[in-house]
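All protein chains but one are shown in place.
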């Protein structure tokens, strides 16, 4: 059995189209980015969800955003235990090496990871409680958020938990000493957003954790 | 000190522009994506690097790719130890819940993470060896790749290690039982690519691990 | 008589408002821009006209565009005669020092400079022919454009001359050896636009010099 397969032809065709147009027309810029290195202004932590397209929403140029995407746009707390923490590595690289000026946590509605977390915490998804569930263990990061929303009317809980995925990630970011230091020295600012996929609205967290439409 | 700050104004302006054009023109599609849920055909594992823009290269539509981005596009081996593994959670969600037909690992040239790994493994970056270095511990995933390239001429090692970041990730994917099973049942295929940022070329791994320009 | 006067109070007030909001919220970015230096992707040559606002049209971030503005967005031909050529200095700095990937010449409708040039060339503004007229001598750069439009119907001539202000500037850019070399090596690309102030349309020059709405 071969380990890898050739790319589907429609993707190869699109790539060739990109190379003949967008790449060819911007060759100078790509070469310079390759030669000089990236210098992004902001890091974005968003979800893997295929419906979230941060470059499009913000009209981003190549080289503009350093983008980490994981399930439910979560940042765990600081834990320098020698284990592999991919998200913490991305935050460390962005803040310490690239010295970005902004970290934007971008949540979204209809998040499957958040819905799974809600099901798990409310007892409706025991399979996610198993030790072997990577999604379950990852969503443990959001458990404290469930505690904050469990007394809301049932139909409001998942939406509120989507906001908590952003707020808890921002709070966890501040547990990283180098993030806290950069924020305190006003070299870094943190931002929390939730993107409503259906309505196209961006909700922004204020400094009390309330969300307002931009 | 406020925890979050308002978004820079130029980003708010661009977002309003997006909402009035790309969103408004595709409202029906966004609403259907929100209502019906995503159904992406492929998962892409790529780097956080701001110069890698997979949606652009592949002309991707909203809803088409489930995208995980981390430092150096790495997938660790299967380790169901109850710890938080963000990348493994993303792979699990893509393969088991979304049942994507493809997982594409997309590496790139001039990767800061790979360069750091090379420096670490060759003794030039002792700070990355420290237990508290999240980037260093994350790049441990690529250590076996260094062993494979260390006897090459020095000037070829980093480029070869960028390819190893893709190949080792593909090999590690196959250590996940649910990935292996899906591949064996031909419900899933794996793909390995390296994107040359300066020249716009996509190099594709063949089933012997050699890379050829698409 | 004092040489300078205090700034009008309404401008001081607006500045204080900016400092307390846009500056304060982006302090990290401004400090980094100050410390690391600018690295703009593009140079823009546009008119001084108060109705042309390129940063707004293109949602530009601080640090994104190197902007030269003069009467009628003109670039003279290459003339290394030891005299003071402010526009040529700006082009030289952008291309040789900053190594921008794009030079965008942005013309506009209702351009007073172009209208003056048309009047001068058609004999209606003899005062602009005088040696002491700085505007007249500056608009001499556009005289070859008048030759190309003089046989058009009278009511089309000024609009055509606004396009010529862009095209001749692009042609003149190519007379600078360092511009031509960068273009030929695909390290730089040139772009020609005319902005319709009333209708908000951007017209783009194709490589035959015809303008099409974007």
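So that you can tell them apart, the chains are marked A, B and C in the order they are listed, and the count of residues begins at 1 in each.
In the analysis below, contacts are C-beta pairs under 8 Å (C-beta built on N, C-alpha and C of every residue); 3 or more make two chains touch, one makes a residue touch a chain.
Source: prediction; values computed, not measured.
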Omitted chain: which shown chains does it touch?
A, B, C
Tell me where the left-out chain touches chain C, residue by residue.
1-8, 11-12, 14-19, 22-24, 27, 30-31, 33-35, 37-38, 40, 43, 48-51, 53, 55-59, 62-71, 74, 76, 80-94, 97, 102, 104, 109-110, 112-113, 131-135, 137-141, 170-171, 174, 183-184, 189-193, 196-198, 200-202, 204-207, 209, 214
Residue list for chain A contacting the dropped chain reads 22, 25-26, 29, 56, 59-61
Where chain B meets the left-out chain, the residues are 13-14, 16-18, 20-22, 24
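Rule of thumb we're sticking to: only the chains that are shown with their structure count from here on.
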From the mean C-alpha coordinate of chain B to that of chain C, what's the distance rounded to whole Å?
41
Between chain A and chain B, tell me the centre distance in angstrom, where each centre is the average of that chain's C-alpha atoms.
13
Can you list every residue of chain B that touches 2 or more other chains, as numbers and ranges?
5-6, 8, 14, 17
